[in-house]
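Attaching a single structure in structure tokens format; questions to follow.
Left out: one protein chain. Kept in place: all the others.
Order of writing sets the labels: A and B. Residues in every chain begin at 1.
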Amino acid sequence: MDHLLSWVIFIPLLGAFAALAIRDHQTVKVLALVVTVGDFILSLPLWLNFDSTVAGFQFVEKYAWIPTFNINYHLGLDGISLLLVIMTTFLAPFCVLCSWHAIADRSREFMINLMVMQTAMIGVFCALDMALFYVFWEAMLIPMYLIVGVWGGANRVYAAIKFFIYTLAGSMLLLVAMTYMFFKGGNTFDIPTLMNASFTPQAQFWLFLAMFVAFAIKVPMFPFHTWLPHAHVQAPTAGSVILASVMLKMGTYGFLRFCLPMLTDASLSMTPFILSLSVVAIVYGAYMALAQSDIKKLIAYSSVSHMGFVTIGMFVYNQLGIEGAILQMINHGITTGALFLCVGIIYDRRHTRDLAEFGGLARTMPVFATCFVIFSMSSIGLPGTNGFVGEFMVLLGAFTYDRLTGVLAATGIVLGAVYMLYLVARMIWSECSNPENQKLADLDLREFAILAPLVLVVFWIGLYPAPLLEVMHSSVLHLLDQTGGLAGAPVVAMK
Amino acid sequence: MIPLSSYLVLSAVLFFIGVVGVLMRRSIIVVLLSIELMLNAVNINFVAFSHYLESITGQVFVFFTLTVAAAEVAVGLALLIAIYRNRRTVNVEELDVMKW
Partner (left out) sequence: MMTSYVLIPLLPLFSFIVVGLFQKWMRGLAHLVCVPLVFASFGMSLLAFIDVMRGGPINFDLYEWIPVGDFRPTFGIMIDQLTASMLLLVTLVSSLVHLYTVGYMHGDKGYDRFFAYISLFTFSMLALVMSNNFLQLFFGWEMVGLCSYLLIVHWYERGPATKASLKAFIQNRVGDLGFALGIFLIWVTVGSLDYGTVFAAIGEHQGETVSLLGMDVSVITMIALLLFIGAVGKSAQFLLHSWLPDAMEGPTPISALIHAATMVTAGIFMVSRCHPIFNLSPTAMTVVALTGGFTALFGATIALTQNDIKKVVAYSTMSQLGYMVMACGLGAYTAGMFHLLTHGVFKALLFLAAGSVIHALSAEQDIRRMGQARRYMPTTYWTMLWGSLALSGIFPFAGFFSKDEILWQAFNAGLLGKGLWLLGLVVAFMTAFYTFRVFFMVFYGQDNMDKEVKHHAHESPAVITIPLVVLAVGSLLVGWLGNPLFGTNYVHRFLQPVFHSSVSHVPEEHAGSLPALTATAFAGETDESGAAHEGVPMEGAPMEGAPMEGVPMEGAPMEGAPMEGAPAGMSENAGVAAGHAMAAAPHAAGAAGEHAGGHSRGLEMLLMALSLAVAAAGIYMAYLWYYRPNPAPAQLAATYQVLYQGSLNKWYWDELYDMVFVRPTMRLAHGMWRVADEIVIDKVLVDGVAITTRIGGEILKFFQTGRVQHYAMVMSLGICVIFIGFFLL
């Protein structure tokens, strides 16, 4: 099929337009489910037909869009973005399913938002033209703003505005950087072309700084993370899932796509700074998570900690680190998404997220408890689950690059266990003393259909990650070539 | 022969009176009148330069201006009546809805 990538991107948007014409809420839900599942199925050939021996972009589509400014509609996938696209399409049906009953009010509009969102998110990962990238990047904000602001919790407007303004402020700097690169990089927004452009170290420094702020806010890196807990707590379940699983990855994806290959010198010289911030994020995020009594907030802070691993992995300039970082992005998407889905499931029943309200769910909701423990273990990074593979690769990569960073980051595996097990102990184990909890029903079929595939993926990536790693190899090695990391960074001679 | 400068001075004086009228007077009607005065000051300039440069363009412009001014007065007065109906006043100082 020609233009496969375009179809994958725009089918959700078409679905959204179709939904506009339909009045009935139930029909729109079904439509959204069909569209997202269809989109996922459609995206699978991307993976199956992906040639993992090629380092460059595949499924490329290029058409002139705004010739005056040399802006093209340029799409393509490489080993870095492929899995992120698959993950996005994979998670979308769950977002629809988890909102099935939870969003009772204006569910038609909600589904439309989800679908528009989907288009923008996939677009970000596929765009090979900075202007196009920027359009998708900003387009993503609006549905998310509405999802948090309209369907959120009590304090939703504050959270939504904070999220919107904060990320927008970052995006402005990105726009400035883009414009500069357009003029200095040969009047083009084309990403592959710009990867070969060379900027002066001075310019690189400022460009890096601008992009760093834009991406660091999205990741979010310490200390740009404070919008995250607000947004997560207020967002409806589907919003949290999208936010945690996909939107946070945009930041790290940006680092990989722009900073490392285009601003190589600046990246290298800023590495100690990024690594320090990441280590702080890991430890700090874990500590913050430990202090929370709101389940969603706890998981939100754990995201800060986990994304710290990703940013470390990217900036250690070896194959283990970068592939680990990409895998960790996927893992975090799956695991944290799943945890938010779990929280959504009990929120639907109890309408509270206060940890003190829960306890002994292992007795009343055994299937739920099992899934929750599995996802927690994945979050902790227990071998056999997906969390371990990514975390171990990143840590090993970091340790190879710089011992101290590796050691400090590795403390995260203890701290992660502390806050996560604390959560599990309070929620799943311990006494079922609250009468409200004693009559809770276990998962129904819909909820089981949400969690079961995620459990399978957790173990699949945990035990046999080779298919995922394989598609990355060429692209990552190419990226390393571009950064000159193999030469510039202290890499131990391997036998 | 009256020199060009005399026309320009007259025009400047008229324009200035118009500006002061727009800035100072409270009644919208007088403000509108002052705007007309400023327009006509400009018209004097046009005609004077048309004669001085021996070009017809300036005088053509005056006709345009007069037409636009007529339209403007019509729209302006209509608005004025609408405002008066709504607010029962034509005092500019009381019309401060631009600050919400």
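By definition in this document, contacts are C-beta pairs under 8 Å (C-beta built on N, C-alpha and C of every residue); 3 or more make two chains touch, one makes a residue touch a chain.
Owing to the predicted nature of the structure, the values given are computational and were not obtained by experimental measurement.
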{"item": "For the chain not depicted, the shown chains it touches", "value": "A, B"}
{"item": "Among A:Trp47, A:Tyr73, A:Tyr180 or A:Tyr287, residue touching the chain not depicted", "value": "A:Tyr287"}
{"item": "Contact with the hidden chain (one of A:Ala203, A:Val279, A:Cys432 or A:Leu451)", "value": "A:Cys432"}
{"item": "Absent chain, residues of chain B that touch it", "value": "19, 22-24, 31, 92-93, 95-100"}
{"item": "Missing-partner contacts on chain A, residue numbers", "value": "162, 165-166, 223, 225-227, 284, 287-288, 290-292, 319-320, 323-324, 360, 362-363, 366, 373, 377, 382-384, 388-389, 392-393, 395-396, 399-400, 403, 406-407, 410-411, 413-414, 417-418, 421-422, 425, 428-432, 463-466, 469-470, 473, 492-495"}
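Keep in mind that, in the parts below, only the chains that are shown with their structure count from here on.
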{"item": "Rounded Å distance, chain A centre to chain B centre (Cα mean)", "value": "61"}
